[in-house]
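Heads up, one of the protein chains got dropped from this complex, but the rest are sitting where they should.
Showing chain A:
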Amino acid sequence: MELSGIASYLISFLTFAGVYAVLALGLNMQWGFTGQFNIGIAGFFAVGAYTSAILTTPSSPAYLGGFGMPFLVGLAGAVIASTLLGLVVGLITARLRTDYLAIASIGIAEMVRLFVKNEDWLTNGVRGIAGIERPFADTVLDSPFVYLVIVALFVAGVYFLVERAYASPWGRVLRAIRENEPATAAAGKSIAGFRLQAFVLGSAIMGLGGGLYAHFFGFLSPEAFMPLYGTFLVWVMLIAGGSGNNRGAILGAVLVWGVWSGTELLTGLLPTEHATQGAALRVLLIGVLLQVILVTRPEGVFPEKPPKLITRKR
């Protein structure tokens, strides 16, 4: 009994870490590669999660949906919805300084949350959407462990794609924009165009993360998409792991999720009347952790390593 409890905790821990790893890889595309500052991750995450939930749940009078579509269709919908949102935000901000993107993205995340909270017909408002099923429901494969494997496969797939993108000429342009924008423009690259592509791709990956989250957790409510959980943790993960490094993004997700869950175990020991204080203390610790990393080791655990130059053999 004890052992199976630990095993199921571990499975749930790793699945969460996997979902966050997908988000961190999406952010790495935007921030690590291109230097675009998105602090509206929670918005893209929420759009992905809700799209997938609405597409896959059985029909309900309380909210739009009840399409009962399969898991993969839900995920595809999540990716498409967040791509569209990313396209809109990107089109507005691609030609501006990244501070404007930061401000606009925080706005978009708040708007998404307000919308989800107030438009009951679409999302069931604060009551949330329950009963989102895992893939292979009602078969032998419907288990947390199988879902962990599925999430791991998605993490691996996304990692493979962004790693290829990083080493490609396209990724090189992104890094050039990050390092020296005027020089890249002088080399004839369309800054706004490349920025937009990277931003939209990153948003799509975040939407995928949202979809994976919805099917793991089974229940969605606006509370889950507060900037703290959706956005801040992902940023700490990427900075801690090493922005620009995809392996760093994944490692950072596991490490920071470990710290976050570990502090939950610790504050769980506090008496219940101090529960809110405990939660605030955890946020405080993570915030201080971020500042310590920024001051002492801004490059993270795995610093960025540009790919080796390919020299042609003569």
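Simple rule for what comes next: contacts are C-beta pairs under 8 Å (C-beta built on N, C-alpha and C of every residue); 3 or more make two chains touch, one makes a residue touch a chain; residues count from 1.
Here, contacts and distances are computed from a predicted model.
The chain absent from the displayed complex carries the UniProt protein name "Amino acid ABC transporter permease", chosen from "CoA-substrate-specific enzyme activase", "Amino acid ABC transporter permease", "Protein MbtH" or "Iron(III) transport system ATP-binding protein".
Only one of A:Thr93, A:Gln197 or A:Asn245 touches the chain withheld from this view, namely A:Thr93.
The omitted chain makes contact with just one of the residues A:Ala24, A:Ile39, A:Leu55 or A:Ala253: A:Ile39.
Contact with the chain not shown here comes from a single listed residue; of A:Leu72, A:Ala137, A:Ala187 or A:Val288, that residue is A:Val288. Only one of the listed residues, A:Ala7, A:Leu114, A:Ala187 or A:Leu270, touches the absent chain: A:Leu114.
By the touch definition given at the top, chain A reaches the unshown chain through residues 35, 37, 39, 92-93, 96-100, 102-104, 106-108, 110-111, 114, 117-118, 227-228, 232, 235-236, 239, 276-277, 279-281, 283-284, 286-288, 290-291, 294-295, 298.
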